[in-house]
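Apart from one protein chain that is not included, each protein chain of the complex appears where it belongs.
Naming follows writing order (A, B and C), and every chain is counted from residue 1.
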Amino acid sequence: MDKLGSVMVIGGGVAGVQASLDLADSNFKVYLVDSLPSIGGTMAQLDKTFPTNDCAMCILAPKLVAAGRHQNISLLTNANLKHVEGKAGHFKATLTRRSRRVDEDKCTGCGVCAQKCPVEALDKFNEGLSKGGAVYVRYPQAVPLIYIINKEKCLGCGICEEVCKAGAIRYDQKDEELQLDVGSIILATGFDEFDPSLKTEYGYGRHLNVVSSIEFERLLSASGPHAGLVLRPSDGDIPRKIAFIQCVGSRDATCGTDYCSSVCCMYATKEAVIAKEHMNQIEPTIFLMDVRAYGKDFDKYIERAENEYGVRFVRCRVSSIEEVPETRNLKIKYEPEDGKLIQEEFNLVVLTVGIKPSESNKELAEKLGVELDKFGFFKTQTFTPISTSKPGIFVCGVASSPKDIPETVTQASAASTGVGELLASARGTLVKKKEYPKERDVRGQPPRIGVFICHCGINIGGVIDVPSVVEYAQTLPNVVHACDNLYTCSSDTQEIVKNRIQEYGLNRVIVASCSPRTHEPLFQETIKEAGLNRYLFEMANIRDQCSWVHMHDHKAATEKAKDLMRMAVAKAREIEPLERVALGVTRRGLVIGGGLAGITAALALAKQGFEVDLIEKNKELGGFLRKIHYTLENDDTQEYLRAMIDNVYSNELIKVFLNSKVENVSGYVGNFKTTVTLDSGSEVKRELEHGIIIVATGGEEYHPNEYLYGKDHRVLTQLELENRITVAADEKFGNVVMIQCVGSRNDEHPYCSRMCCGEAVKNSLKVKEKDPEANVYVLFRDIRTYGIMEEDYKRAREAGVIFIRYEEENKPKLAKIKSEGKEDLQVSVFEPIIQEDIIIDADLLVLSAAVIPPQENGTLAKMLKVPLNEDGFFLEAHAKLRPVDFATEGIFVCGMAHSPKPIEESISQAKAAVSRACTLLTKDTIEAEGIIATVNPNRCTACELCMLVCAYNAIEIEETKRGKVAKVNSALCKGCGACAATCRCSAIDLKGFTDMQMNLIINTLR
Amino acid sequence: MHNVENSIREAAKKLLSEKKVDLIVGYERGTLPLRTTPCFVDKAEDVRKLVWNENCDANLSKYLLSRKENVGVVAKGCDARSIAVCIFEKQIDKEKVVIIGAPCLGLIDKKKVKAKLDGRELLEATIEDEQIRLKGEGFELVFPKKDFICNSCLTCRHRNPPIYDVFTGEKVSEAEVDEFGEIADLEAKPAKERWEHFKEELDKCIRCYACREVCPLCYCKTCFVDQTMPIWFGKTNDLSDTMIYHLVRAFHVAGRCVDCGACSRACPMNINLREVVKKTEKIMKERYDYTAGLSLEKIPPLGEFKIDDSQEFIK
Amino acid sequence: MKPAEKEWTPKILAFLCNWCSYAGADLAGISRMQYPPNIRVVRVPCSGRVNPYFIIKALQRGWDGVLVSGCHPGDCHYISGNLVARRRFAVLKDLLEYLGIESGRLNFSWVSAAEGEKFATVVKEVVEKVKALGPAERLVKR
Partner (left out) sequence: MKFNPKILGFLCNWCSYAGADLAGISRIQYPPNLRIIRVMCTGRIDPVLPLEALANGADGVIIMGCHPGDCHYMTGNYEAERKIKMLKKLIAPLGLAERLHVEWVSASEGARFAEVVENFTNQIKVLGPSPLRQEKLDLSKWEGIQAAKEAVEDFRLRALVARERKIIEEGNVYGEEISQEEFDRKMDDALTAEYIRNRIYLILEKEPTSIKQLSKRLNLSSKHVLDHVVLLRRRGLVTVDKIEDMTPIYSVLKR
């Protein structure tokens, strides 16, 4: 059976969107299915994101818009999967698209229907904290921006139909069934929040001022019910004292959620910090068991929260919450570590709810024939973290286990690689390339501007005197045609626009209507279809920024619209066609580092048909993984590694360079040239050409200076213990003491090494398994067994492993005690609960040593012109949404080069890096931006200031006949214009937003 | 001072004879009292021409811009600093320049001298023991030297060049002065009064661009006021155009200006141009703890950023 | 009515970055938040695109006030455009104020895509400030 080059992605949250974009960008046809009427998932509801405090909507919206208008993506919203048959390569899926009662093709998203709807329904997006109409969109920036009628709430009065000038309301619209043939399926179903009312002791639902953390997220949001004020529900006051109660529905066997939800410590801290930023008088307290800040730069965030913002962290379980009837304040009873019961009053309590598997998983699993784990997440394996139990069906994000946004995005890309490997032969078969008429060359011609002014139903026309604006536009220079339309964005008006372009010989087009952020691409497409360069277009935003915000002052709004018109015409007279330069792509990859991540990446590229050069500094492949022998799930890592290495060597497309290092890198995305030095007796240099670079330089185990390591044979690192356990046949271990965070979370390495808690739990279980009489003590600061690993932590405790917490300022001490002619190791640790030192005689002292970045990262970073973070790990382009990209195009990072992480996460990242790389490698040419900086060599003095402010390394100095001048690399320039604004000589300008245009706009003042 | 002069000559001679440089740029005696002019020495035997005194006021870094040959340059503190700025900005090739650093004793402000002469012609001037003796037809006046020191030198904290290849003479001690004291009074005034002050001051400007021509940092191929497409600002001496010319020039030297005072000295209308640019120095110091020209590596404030930069003016 | 008697209303030029502040202004519209109609918006890709010339020219041309708004630190679509711009604006603002230009005519803000209400508030405040100052005179070329 032939494979199909199409994919169905189920779930339109950030995972589904990322997977769809990667697939669509690498020439697969994508059907993105969401059961909600718009995509965006939970992330769209978030206010800010940790650890950077980025505004969630600001960073997510561009991705949603990109997915919404991607030629290779069909959005199937408000739809559910009904039935699937077939197998990997060709599935037949049946979907039910529930009726919106709104015609998707006709709805312009203008929102008059919602404005006029006389029914009020709770706004679910705002967690019921505010109200909207029975006809609504989930959130203002919704993609697709198509309204939907909530039939449950709808009275059926008919008003929306009357006011909808676009005629989009269809009360009689029926649900429809849809058949899809796809080669593969990705599950990105996300999660449900734990229902806090199930934990009755916290009084959610009974006490007004007990809210869930997701409600609190909306309370914080500038687009939330209180527009950014943090107000408590009972009386609208700002709560001074806020308590966050952690692990509500996490790490809790009584709710069947034995796992850790992985994100709550961080997001609660974030919410506390943001609340504090809103109002400094707020005093947040977080009640928790462990601070699980295991991710990249998380510990720094916690420290800032504690020290800069004054967020209080209290380690305990809360025993009860009572409401004070008069004030509706809440009294919390808790027992801190020292054992004294304390009662404290708070103005607001936030229940930090955990992550639950999506309710839909069960049904989906049945329909698709894939397995769930015992909690209801889709089941995956350590070495195949994005594969479900059924070939051809992949899973990403929280659908398989709790995880934060960057890991979700990573997995989404990784899943896309899974599909790519499966369907490589069918890539490109189902995407259509749109044909456009030849572009009319308008350069040198006097501007002939056509102006189309939109009524937007009554949205604009009801406030602004549109005919008078039309009349005014006709008087403006170079305007040869001006007219008004009821809806300029409707498909019939698009035809009118095209006709008018021909009829009047227009060579510049202005639409005065809504926001270019939503509609510019549509109109640009239209003029392109009429043979004009897409950049010969300008918009005047007379709705969102005029008629809607000056609804009661028609005269002033009309005047403003005329001014905006004049500004648009001023700019339009100066706009020129811009070219998107096509750059060739060398369809070959370079992977630096031959550890797990590097090998995985190389194989994934090769499986999709790309040649790869794999560079390893050591004499053999395998890296860090060579020292890991088993996993918590008892997988045989060495066997896996051997198989992978065999695959690498037997793959003709992969060239391995051992004992090699990168000497020099030049070029740019699509066209890199790298010099590699091979040290095989004598040095040999090789020049390699490739289109992308994947950095997978891995990490190393810290060599402790602490605790007599290296001076006493009984002191080992976890990796050494692991080796010993594997090699030794039946050893007696005696007393094994493990000390966590050796070399981590200190001044030298302030970060958490992420994998050591899991390692310690794994090895303690193994010791107990081999020698049940052994005593294992784990001395820890926080046990960070996030996600499903929490279960193993529990298993270890049940197996008799003793966990003892220590404080950073009171580290365990090691002493050698002489007795009976030999020296005993004695570990003493201050136990904060009993407030006493505990002394343990250790037969083995095992240090959970930090993972540190390799020294060479620094040199490599300089060569690649990419940044490292303070800890020496590579710094990705964006901590949340671009976890494996660099700001510099064409270079990607994965594995421990990025930060310490366990096996499955390294594999996911490696595959994610490949997915991102494939969006480039699958193309013959890369289209550069049209809006880019450009240099006037006559003015440039090559002072290099522009290079300093360019975040993309897109400018270099070039030697010309006239001397040195700056040169913009159109492949790298993103068109921000920082260089142009910085240049004292005005030698750099930004196409599309030129100095000339700006000057003319400024001059329009009358 | 004479030993500085001698060691400058020696250093110059050595550089020329060892062919380390093709040319020495330094100062020679001028034809008028209290004057020196820049001079170019390309033969070892001519180094005697080089002088070093309180009248070596031209900022020689201007002569190094886009020079192809290897040059040795005599530099005071401020000169060396502006050279450093130009090296950072790749206008001077570090490999092709040898900085002969010399300690500065403070420059004589000819305008201050002129003011004391009441229009009489100065025929001879000598400086000795911190005193200055002015002679002319029928008069001889003696003043303490400090009365004539340039304002820029009075607030200078870098009389010894912070960057040099050869140091001549002995380092002088740096004065602990209030760098920005000069503009404090003006800053304390209400906006309206400041406006009136600058209006009056800058209204004198005749747009001769002497300040620009003399400034070592004004090396743009086309100055913004001369640009077309678009013409941002007019070249007229309409007050608005003039104000903006000086404002933008100040902005352009922000984080680069070393307060050598050349602009003020060059102004034929006696506008205290330092008053405008001094503010940029202060902004850089206070906001970004940056002083221009002290390092060849440090990125100037407008070329970088910190996540926690001051932003009290942003809502 | 003679022109002199005609009530003066300030005109304010606003440069908004495409990704955050312009989106925030759109959101203010979508949420129907009302603010004074005195503002004229120029969309720029990034606050980093705003050359000091734009601001100075606007003041010379007679705009009564200028507003530049970009993404909050950390949110910049172009990674650091707003942070580079922040320094540029600080210097420019300090200099203009030093010359005696009324500080209320120069306004800077960070407005995110979610801060519709903040955008409306910023505009209101700027308009009020500029109204209090009266028509621009200093630096205006007649």
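Rule of thumb we're sticking to: a residue touches a chain if its C-beta (ideal position, glycine included) is under 8 Å from a C-beta of that chain, and two chains touch if they have at least 3 such contacts.
Just so you know, these numbers come straight off a predicted model, no measurement behind them.
K.L.:
Could you tell me which of the visible chains the hidden chain touches?
P.N.:
Touch partners of the hidden chain, whole complex considered, are A, C.
K.L.:
Going by the contact rule already stated, which one of A:Glu85, A:Asp105, A:Asp175 or A:Asp235 would touch the omitted chain in the full complex?
P.N.:
Considering all chains, including the one not shown, the answer is A:Asp235.
K.L.:
Please identify which residue in C:Thr9, C:Gln34 or C:Ser103 touches the non-displayed chain.
P.N.:
Selected residue, touching the omitted chain: C:Gln34.
K.L.:
Have a look at A:Leu64, A:Ala227 or A:Met789 and name the one touching the chain we're not showing.
P.N.:
Final answer for the missing-chain contact: A:Ala227.
K.L.:
Mind pulling the chain C residues that touch the left-out chain?
P.N.:
Touch with the absent chain occurs at residues 31-34, 117, 120-121.
K.L.:
In the complete complex, which positions of chain A touch the hidden chain?
P.N.:
116, 118-120, 129-131, 151, 154-159, 161, 171-172, 208, 225-227, 229, 231, 233-240, 279, 281, 552
The definition used in the following text is that only the chains that are shown with their structure count from here on.
K.L.:
Once you find the CA centre of chain A and the CA centre of chain B, what distance in Å lies between them?
P.N.:
The answer is 52 Å.
K.L.:
When the C-alpha atoms of chain A and chain C are each averaged to a single point, how far apart are the two points in Å?
P.N.:
32
K.L.:
Multi-chain contacts in chain C: which residues touch at least two other chains?
P.N.:
52-53, 57, 74, 80, 84, 88, in rising order.
K.L.:
I need the residues of chain A touching at least two other chains; which ones are they?
P.N.:
949, 982, 986, 995, 999
K.L.:
Residues of chain A touching chain C in their complex?
P.N.:
Chain A residues touching chain C: 47, 52-59, 61-62, 111, 115, 140-141, 221-223, 227-228, 515-518, 541, 543-546, 548-553, 556-557, 559-560, 563-564, 567, 877, 887, 931, 949, 951-952, 974-978, 980-982, 986, 990, 992-993, 995, 998-999, 1001-1003, 1005.
K.L.:
Per the contact definition, I'd like the list of chain B residues that touch chain A in the complex.
P.N.:
Those in contact with chain A are residues 66, 89-91, 219-222, 224, 227, 229-230, 232, 252, 299, 302-304.
K.L.:
Which bits of chain B are touching chain C when the two form their complex?
P.N.:
Residues of chain B touching chain C: 187, 191-199, 224, 232-234, 238, 240-241, 243-244, 247-248, 250-251, 254-255, 276, 279-280, 283-284, 287-288, 301-302, 304-307, 309-311, 313-315.
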